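First the structure, then my questions, so here it is.
For this depiction, one protein chain was excluded, whereas all remaining protein chains were kept in their positions.
First chain written, first letter: the chains are A, B and C, and each begins at residue 1.
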Amino acid sequence: MRLSSLGFLLHEAWLNIRRNGLMSLATLGTVTVALTVLGASLWTIFRLSEYAQFQPRRFDRIDLFLLPDVSRERAETLRDQIAHLPGVARVRLIPREQAWADLQASEPLLTEALEENPLPDKLEVEVRDIAQIQAIAHNFRDQTAYPDVERVVDAGEAVRVMLGLARVVKVVGGSASAGLFIATLFLVYNTIRLTVFARRREIRTMQLVGATPGFIRLPLLLEGLFHGVVGALLASGILLLCAREVSRFVASLRSPLIGDVPSLLSPWHVPAVLVALGALIGLVGSYLAIRRFLRPI
Amino acid sequence: MRLSSLGFLLHEAWLNIRRNGLMSLATLGTVTVALTVLGASLWTIFRLSEYAQFQPRRFDRIDLFLLPDVSRERAETLRDQIAHLPGVARVRLIPREQAWADLQASEPLLTEALEENPLPDKLEVEVRDIAQIQAIAHNFRDQTAYPDVERVVDAGEAVRVMLGLARVVKVVGGSASAGLFIATLFLVYNTIRLTVFARRREIRTMQLVGATPGFIRLPLLLEGLFHGVVGALLASGILLLCAREVSRFVASLRSPLIGDVPSLLSPWHVPAVLVALGALIGLVGSYLAIRRFLRPI
Amino acid sequence: MIQLQNVTVNYGNEWIALYQVSLCVNKGEFVFIVGPTGAGKSTLLKLLYREETATQGTVRVAGHDLNHMPSREVPLFRRRLGIVFQDFGLLPNKTVYENVAFALRVTGESSRTIRRKVPHVLEMVGLAHRPDAFPHQLSGGEQQRVAIARALVNDPPLLLADEPTGNLDPDTSLGIVQLLHHINVRGTTVIVATHDHTIVDRMQRRVVALERGRLVRDDQQGAYRPLLMLSEPMRS
Partner (left out) sequence: MIQLQNVTVNYGNEWIALYQVSLCVNKGEFVFIVGPTGAGKSTLLKLLYREETATQGTVRVAGHDLNHMPSREVPLFRRRLGIVFQDFGLLPNKTVYENVAFALRVTGESSRTIRRKVPHVLEMVGLAHRPDAFPHQLSGGEQQRVAIARALVNDPPLLLADEPTGNLDPDTSLGIVQLLHHINVRGTTVIVATHDHTIVDRMQRRVVALERGRLVRDDQQGAYRPLLMLSEPMRS
């Protein structure tokens, strides 16, 4: 293909976009709306799975409260002994003085009323695999094996809930993402197909005048690409605005846990991912749509 | 309008659907896909908010463990006294014998090892408003007001998390539902607009031959209604199939909590709601789309 | 039936398609509108069925002032016209039969009347054998005849035909024009924009000639070329 032809085809694509006002707007509208929904869903699913994966980590700890009469040395021996158990990642000994100090800092009224430190020494056991936490906690409840341990506190049911949730989010969210991507592609393809359909007589005329399929296709592909990218930018704008509102709202709740989960996604990933998706969807959508009307005659 | 005309217009709508194969398929496809996404999202949001509202209720109870030396009569007095507090819905006294019996039933090995009942009497306090639970629990911790209470256990942070979650789901999910509805309407409208656009010369010819706007509009509205309803039925089918898979998967996790939240929605509400939405969207979409091309000439 | 007074039509801001045209056609007349391509013939007809409106001047058709007709009344007005469009204006998704029937449907005719009238008018234009063909399955001349049949089917008091024989061979053209003549004799006012000099010359009816948007001739019993020019050789 000659350079002058390429220039012409680019110009051609641009003229089509301008002169087919309604069809361009329709395609752009569909791409924007569909990508906004897709983007919002993917983002939500991604965040949900980040939350879901983060939540159980809050509960990956078993607290062992020791009997009051256990000496510090025995506590330390116990700590080292537990640290070598399979499945245990780390053990920290929280001496009763430190616990008391912490409590004094966080609840001064309460500690003043109590006057004397009622807290026992505590071992904080972190497990390697959150799924094993109950089995491990159960072992510590064995009084003969651990006579020094008075009370075993694990997150129990909460962990199982969170773990289940995380898997649900991962599997269902993953399938939903794939489904949404296909749905978006289909919606855009469908719209482009209608715009190509509206121009089928033109395409036919071009063929009769001697235009090669490539010559007809390229401007249409460029149009698809343009609409995909511009639609993606618009969708990003909408999404970032909405996201700002949502995070303001969530922050206004001042709820712990929510909002303090770090994210791998920075806001500037959104336009990047969406533009990539938009370009892909615009190109694939128009390629599929054109194919149908470029049968040789 | 005469009856024969009405018959004709119905026939006309049906012919249009059959003869504009591609345009019918495109509209139907868009309606189906958009309604599937809308339906899935609404359903998910609805279920999430049911979960979110249900979860805190698991934690709407404060357990008051009484001191071992508190007599049964004092416990009962305390119970009645607390029952009259504002914000308290109900109080149950769990005598230590009953708690022991429950424990023996659920953990026979443990109770056998213990030999003797170490459990104290317990008051289970249900609060009216879950949001107040922490304030109420805090009151019980006042040793001078409640000298008989040894330990107060409430769900603490978990409740605050759950409450925050419930509000997030409600507000964000609500806005998302509204946004999705508008997005779906727009996508369908956009598609119908393109199909009407492809027929704009026909519409013009009809006008020039003396057809009234109503005469031109009615078959197109009927087409929109048809596509809306049929698309909704297809979407319902897809959704119910997906829902079955999802609930199978969730059940396979055997996670407690998940799945045992009762729902106001039975599966047969899905087609009903979707068909209503589809009919609405189809009619409104084609009405808006037609208006643009029925300018008097 | 028709009164145009000093009618000017502009397209866009400067393009003048008709300039200061005044014309009066009585009920029952048969008028040819002739003129070179781009003279404004189609524009004149479009004025009469209100696809275009006059930029200046007044247009009265069948007692209606088309400049001030509320758009609500336009469909009813048009139903009393029969129009043959230069580009045929057939509905592509309807068969020949349905295209013709459509002109009756819009007026709310009963199906019985439609079943009686449509085959009859298809017979008249020589297409009785192809009622179920779609427009794209027809030759140019066949499409043109469908357009003519649709214009005739509801016995309009006023028939406007724009180049109705452009795609027809001489014999078929003559047949169509005789059909129009026949209808005219039964009382319909007929206005035909045409280039077909053979037919205009042969019919010897009123001829209105346009040139660059101006009315330059109006002969009661005219020919395609003005009488003065008859001896002039064709340009070659």
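We take it that contacts are C-beta pairs under 8 Å (C-beta built on N, C-alpha and C of every residue); 3 or more make two chains touch, one makes a residue touch a chain.
Predicted model, so just to flag it, every value in this text is computed and none were measured.
Here is the thing to keep in mind: the chain we left out touches A, C in the whole complex. Although one chain is not drawn, the whole complex shows that of C:G28, C:G141, C:P157 or C:P226 it is C:G141 that touches it. Of C:N6, C:S111 or C:T198, it is C:T198 that touches the chain left out of the display. Among A:N16, A:Q53, A:S236 or A:S286, only A:N16 touches the chain that is left out of the view.
Although one chain is not shown, part of chain A still touches it, namely residues 1-2, 4-5, 8, 15-16, 19-20, 202, 205-213, 215, 296-297.
Contact residues of chain C toward the unshown chain are 11, 34-38, 41-42, 86-87, 137-142, 144-145, 162-163, 166-175, 178, 195, 197-198, 224, 234-236.
One rule holds in what follows: only the chains that are shown with their structure count from here on.
Across the assembly, the mean Cα position most removed from that of chain C is the one of A. Annotation: 21 Å between the Cα-based centres of chain A and chain B.
Centre to centre, using the average C-alpha position, chain B and chain C are separated by 63 Å. Separating the CA-averaged centres of chain A and chain C is a span of 67 Å.
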